[in-house]
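Yeah, one chain of the complex is gone here, protein chain that is, but the others are all in their spots.
Right, chain A next:
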Amino acid sequence: MTDTIRTLASDGFALTDEERRAIEHEREHYEQPQAACIEALKIVQRRHGWVPDAAIPAIAEVLGVGVADVEGVATFYSLIFRQPVGRHVILVCDSSACFLNDYEALRDALSARLGIGYGQTTGDGRFTLLPVCCLGACDRGPALMIDDLTYGPVAPDDVAELLEGFP
């Protein structure tokens, strides 16, 4: 275990001073430092697009918590990415209201256009495609998110034009 930690930690990964300060600032919001864990993972993800293994011990060190605790959290949450993703992440709502409005056709259109399925990234590193829980846009389904933006309703025919906005 100790060896593993050393290997991870020596993987050339270092938090920037800014990231370290941001994580320390988040820590102030909670009674125990571990609570800042999710926010810390997001801070790392903001720079890299994902959370490399070597970031885990670095975060654990700043928060003063166990590596396994951070790793446990990092593998639980669907919006913390543990492998590289594209420049833009597409989240396709696959819940009941969008299902009734045929999100499957939208998903298939995206898949065909990008040549990838869920969990995959296009060869040019532009898009990653993922499913997501009900986006709370049921009155305008089928809905999807690209990065921070939510769209709905999105018809399969809209896909080409929509994606053009995300170089």
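Structural remarks
FYI, contacts are C-beta pairs under 8 Å (C-beta built on N, C-alpha and C of every residue); 3 or more make two chains touch, one makes a residue touch a chain; residues count from 1.
Operating definition for what follows: contacts and distances are computed from a predicted model.
Per its UniProt record, the hidden chain corresponds to "NADH-quinone oxidoreductase subunit F" from the list "Diguanylate cyclase", "ABC transporter permease", "Putative alpha-E superfamily protein" or "NADH-quinone oxidoreductase subunit F".
Within the set A:A14, A:A112 or A:C133, the residue that contacts the chain not displayed is A:C133.
Summarising the interface, chain A meets the missing chain with residues 29-39, 41-42, 65, 69, 72-73, 76-80, 91, 94-97, 99-101, 131-141, 143, 145, 148-154, 158, 161-162, 165.
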